[in-house]
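All protein chains of the complex are present and in place, except for one that has been dropped.
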Amino acid sequence: MFKRTLLFSLLLLLFGAAPALAQEGASSGPSAGDVMFTVNNLWIMLAGMLVFIMHLGFASLESGLTQSKNTVNILFKNSMIICIGILTYALCGFNIMYPGDFNGVLSLAAVPDFITVAKDSADLTAAYNPGYTWYADFFFQAMFAATAATIVSGAVAGRIKLSSFLIFSALFLAISYPITGAWKWGGGWLDGLGFYDFAGSTIVHSVGGWGALVMAALLGPRLGKYKDGKVNAIPGSNMTLAAIGVFLLWFGWFGFNGGSVLSADPALVSLVLVTTSMAAAAGGLTTGLVSWTFDEGPDLSMALNGILAGLVGITAGADQMAVWEAVVIGAVAGALVYFSVIFIDQTLKVDDPVGAISVHLVCGIWGTLAVGLFGDLAGVAQIGYQLAGIAAMGAFTVVFCLIVGGTLKATLGLRVDGREEIKGLDVGEHSMHAYPDFAINGDGYLEESEEATLQEV
Amino acid sequence: MFKRTLLFSLLLLLFGAAPALAQEGASSGPSAGDVMFTVNNLWIMLAGMLVFIMHLGFASLESGLTQSKNTVNILFKNSMIICIGILTYALCGFNIMYPGDFNGVLSLAAVPDFITVAKDSADLTAAYNPGYTWYADFFFQAMFAATAATIVSGAVAGRIKLSSFLIFSALFLAISYPITGAWKWGGGWLDGLGFYDFAGSTIVHSVGGWGALVMAALLGPRLGKYKDGKVNAIPGSNMTLAAIGVFLLWFGWFGFNGGSVLSADPALVSLVLVTTSMAAAAGGLTTGLVSWTFDEGPDLSMALNGILAGLVGITAGADQMAVWEAVVIGAVAGALVYFSVIFIDQTLKVDDPVGAISVHLVCGIWGTLAVGLFGDLAGVAQIGYQLAGIAAMGAFTVVFCLIVGGTLKATLGLRVDGREEIKGLDVGEHSMHAYPDFAINGDGYLEESEEATLQEV
Partner (left out) sequence: MFKRTLLFSLLLLLFGAAPALAQEGASSGPSAGDVMFTVNNLWIMLAGMLVFIMHLGFASLESGLTQSKNTVNILFKNSMIICIGILTYALCGFNIMYPGDFNGVLSLAAVPDFITVAKDSADLTAAYNPGYTWYADFFFQAMFAATAATIVSGAVAGRIKLSSFLIFSALFLAISYPITGAWKWGGGWLDGLGFYDFAGSTIVHSVGGWGALVMAALLGPRLGKYKDGKVNAIPGSNMTLAAIGVFLLWFGWFGFNGGSVLSADPALVSLVLVTTSMAAAAGGLTTGLVSWTFDEGPDLSMALNGILAGLVGITAGADQMAVWEAVVIGAVAGALVYFSVIFIDQTLKVDDPVGAISVHLVCGIWGTLAVGLFGDLAGVAQIGYQLAGIAAMGAFTVVFCLIVGGTLKATLGLRVDGREEIKGLDVGEHSMHAYPDFAINGDGYLEESEEATLQEV
């Protein structure tokens, strides 16, 4: 941190960087092109940091919307997902997803590149990309990638075996997410077709949502969730945590969507921040009002999911929409998420403790379709491209998850044992309590009703 | 997010943007002016994100300093305020507040503009403003606006009817805040007079504080707060949440004050960050020491409010003060907030569960006056301008809140019913608990003393 470091690096920059863009004499200072590269790269790095903080948002939301006896398990899962996500994305995900820029679809051959990459190579100048260095690109994309597995995490909370979940996540992040991602963002066939997905309503959210659906269905519901034909609500243990999670996710989404401009372009990034915020606000307000109409008082967890629904909905077309279109997309997403949560919970009887399938799959599909209905690309042909993308990525992801999830189920097992589930995964998997100082209602022993539940299993 | 998007937008920028500022051949890259616009706009967008996170800060602080039986209600209110705030600011607040840049004081005529605004218009270049695009301007200002209603939220916690509060907030944000704001920041009569309020000690904080005072007075105290001539403390339920809230508010204030420079000007923004931090530190330390002197041990909630007091105090003149002046302003605010909390609680007997009136109204007035006492503008005439601004905005806001609050009181009613208040607004308004897994002291039934309280009402 000593100032000589700076002088050295500035000199390097002033005299060495991006000569192709330089228009002034090399001896007199940086060119405007050098500085624009520095600004663009700064924004992409900041956007990566914002996407990073979404992982805290997901961890908080999931902990808040589930029972306190599974909190340590959830926090451990979410901490490991970001660690595993970054490491596997470095190992192969990044190379699979962006084969054009790298070397080949499976590209394990690229590993040595990663290891030895020279710090003064062209990959660190505007010659790599006018918006960012190779490192900033990786940093931003790796933070993105890990979100897909985190989406699954919420839907399987409270009953999945830790080891099986981590193996699933690693494979999902290392193989499935980057292959479908490459079809569009890697310049693959869906990109050639005309499919549009600005920041990932499908590529990240509905893909994560399909994973959530398959895994939740393979696992089955939590014990006691559906009993004697009744649907029992299992209330979240900590609503302040849930709210903290949603506010952090909204905050992080500024980077998720804003960074997907891939430069600091003032016009586009500022538009994207406004459409993103308008959709979130419209989603939250709509769900709040719908819930106020249909439930016994407005439901906070629904309203929070409404904000997320608006965010997921605008993500595919955040750079394409006028402000009023963003409001409409967000409001529709907010209504959709309300009815979808009820439909999945009560009709499909798929137990999704946090509503991840409704938020990320249903609203991800809606947002992707909305690009064909609103904004600059709207049109019948575009609706077709969007449907093609949704279907293709969905089909691949479902098949992948069925194979991996089914194999795990048949071998290691997907689910913890019933007694462990009722006592909580914190004790069962970690021998810890999340809140040992606090008196927990009915904690520490199997209540009579739980024994009964267990008998029936 | 595919790289072609970037190439396209960069090309657009390189060849199309801000030709008036360009000094090099159009074929060779961006001009330094283009890049400066990009940097300035980036900072304003980031500042808007920081102000956004203040809403999480307010929600955490308010939840932490109040009883756990009202937490769901508080989180719902605060989630809706940001949603409603952004939407109403888009609908009319922005246009009312900045009539010079838009079209007329009431400017509902501007709504179509908002809906159809072309993404490639001059509003998205430095021709709109050298510091930001039209979208970035809206984004930053909308996040600001919503804070004013959030200030009110804390003072009315634990007894206000949800529907009445949301209607009040919407009207306050859509009409009252932008009208008084326009008098200064919209280039109105107070601006012409010489009134100075850099980032809103009065325009945001004392205006929010007046709303808090009027509404808390109209509502009356929480049941059991003042009984048999005694003032009963109702301790906050979660001090970690309160501390999280204050740290997030300080963090967000870097954008609140720093962004109010309206560009990334290195000299001014860095000065503002230092004066802001010094005032916060001096405020927190002073209140901590004062409380240590007068109370049974140093009071954490007082010290946290001392940090906020320092922040509110420096806000009007954060760009005008030397470092030592910021320390003095913060320290005075820290002492003021301590005695003001006690005076309002014990002498005025206005029940303000989080101390919002002391922090935002009292220290907002102090900070606004301080511009006449310290810094580059200090002088007798300036003190007069500052008093005029404080009085005019205060009078308008008080009258507005009395009319709206009084009308609501006479129609929908302002206050929940006594039994609901004692059981908690979470159950009464939302049929939910914030912490259902946790054993709550005296939860789930009316205790004898509560029955007694209820009888007396």
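Labels for the chains are A and B, by order of writing; each one numbers its residues from 1.
Criterion: contacts are C-beta pairs under 8 Å (C-beta built on N, C-alpha and C of every residue); 3 or more make two chains touch, one makes a residue touch a chain.
Keep in mind that what you see is a predicted model, and the values were worked out from it rather than measured.
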{"item": "Identified contact with the non-displayed chain, of A:F139, A:W210 or A:F374", "value": "A:F139"}
{"item": "Missing-chain contacts mapped onto chain A", "value": "1-3, 5-7, 9-10, 12-13, 17, 24-25, 28-32, 34-35, 37-39, 41-42, 45-46, 48-49, 52-53, 55-56, 59-60, 63, 71-72, 75-76, 78-80, 82-87, 90, 114-117, 119-120, 124-125, 132-136, 138-139, 142, 162, 238, 241, 244, 428-439"}
{"item": "On chain B, residues whose C-beta touches the chain left out of the figure", "value": "21, 23, 31-33, 35-36, 39-40, 42-43, 46, 50, 67-69, 101, 129-131, 184-185, 187, 191, 197-200, 235-240, 243-244, 246-248, 250-251, 254, 258, 260-271, 273-274, 277-278, 280-282, 284-285, 288, 295-301, 303-304, 307, 319, 322-324, 327, 435, 438-441"}
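Basically, only the chains that are shown with their structure count from here on.
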{"item": "Magnitude of the superposing rotation for chain A and chain B (Cα, nearest 5°)", "value": "120"}
